[in-house]
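What follows is a single structure, written as structure tokens, with notes after it.
In this view, the complex is presented without one of its protein chains, the others remaining in place.
As written, the chain order gives the labels A and B, with residue 1 at the start of each chain.
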Amino acid sequence: MLLNYIPVLLLIGVAIFFACFAVAASALLGPRQANQTKGAPYECGMPTLGPTHQAVPIKYYIIAMLFLVFDLEVVFLYPWAVVFRELKVAGFVEMMIFIFILLVGFIYVWKKGALNWE
Amino acid sequence: MPADIPSLYFLIVSALVFAIGAIGVLVRRNAIIIFMCIEMMLSAVNLTLITAAHYLNSLDGVLMVFFVMTVAAAEAAVGLAIFVLLFRNRKTIKADEINLLKG
Partner (left out) sequence: MNLVTTQVTVMDLIVIAPALVLTGCALVILLLSAFVPTGRRGFLGYCAVAGVVAAMASLLWGNDGAQSGFNGMVQRDPFALFFTVIIGIITLLTILASLGYARREGIDFGEYYVLILFASVGMMLMAAGGNFLIIFLGLEVMSIAIYVLAGIMRDDARSVEAAFKYFLLGAFASAFFLYGIALIYASTGTFDLTGINRVFTEQSSIRILPIVITGLALLIVGFGFKIALVPFHMWTPDVYEGAPTTITAFMATGVKAAAFAAFVRVFWHALPQLQPYWVEIMWVLAVATMTVGNIIALVQTNIKRMLAYSSIAHAGYILVAFVAGNQLGAASILFYLLAYCFMNIGAFTVVILLGKKGEERTLISDYAGVGSRHPLLAAAMAIFMFSLAGVPPTAGFMAKLYVFSTAIQAGYYWLAVIGVLNSAVAAYYYLRVLIYVYFREQEGESPITQFAPAAVLVVVISAWGVLHLGVLPSAFFAMAQRSIQFLR
């Protein structure tokens, strides 16, 4: 019965080959010329002013993470809004529960001071 | 999805993207890049789900994609927090330099 796994093996083989091939081909075939422009942080665009390796305040990361999580909830709100009428009261109540759980998270984040910029 | 491209092509593309992501996880050393590869694997799965939902004419696959996206976002938030914490502790996020624990 192990013979049945041969397609899997083939798939793995092809996938590994393709990935190695892509990496090797770009390393072998791609022309490489190092010059001033190429080494610049943005090859095509505005020349940068001042040092580019600046530490970003940790606040940005926290806000970004919170944004990521809360923003994704819209994914569920949108389809809900589309079929809102068919779902009747039950759908409304369920969505309110969902929003309430998010609200608890929001209050927690707020109270912990993660949203304070100063 | 364009009608003249067979579904099989989408499945093959997603299998290749998944494999590239998996190999990336195994060969890269920077934690952020490893995590990006994992996200790429999840995106490949999403492509498979959408393709399957399209040719099966069923909505279940699309629904699953919503949940996968949400889970990926939650994972990203937790993962970035762990990376920041690790960097504060160790001043590196290179996977092969993280070696306090070994037997």
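By our rule, a residue touches a chain if its C-beta (ideal position, glycine included) is under 8 Å from a C-beta of that chain, and two chains touch if they have at least 3 such contacts.
Values in this document were obtained by computation on a predicted structure and should not be read as measured data.
Student: If you put the missing chain back, which residues of chain A would it touch?
Tutor: Its contact residues with the unshown chain are 1-2, 4-5, 7-8, 11, 86-88, 90-91, 93-94, 101, 104-105, 107-108, 111-112.
Student: Tell me, which residues in chain B touch the chain that this view leaves out?
Tutor: Residues of chain B in touch with the missing chain: 11, 18, 21-22, 25, 31, 34-35, 38, 41-42, 44-45, 48-49, 51-52, 56, 58-61, 63-64, 67-68, 71, 74-75, 78-79, 81-83, 85-86, 89-90, 95, 98, 100-103.
Criterion: only the chains that are shown with their structure count from here on.
Student: Using CA atom averages as chain centres, what separation in Å is found between chain A and chain B?
Tutor: Chain A and chain B have C-alpha centres separated by 9 Å.
Student: Okay, in this complex, where on chain A does chain B touch?
Tutor: Its residues touching chain B are 11-12, 15-16, 18-20, 22, 58, 61, 64-66, 68-69, 71-73, 75-76, 79.
Student: Chain A touches which residues of chain B in the complex?
Tutor: So the residues of chain B touching chain A come out as 15-16, 18-20, 23, 66, 69-70, 73-74, 76-77, 80-81, 84.
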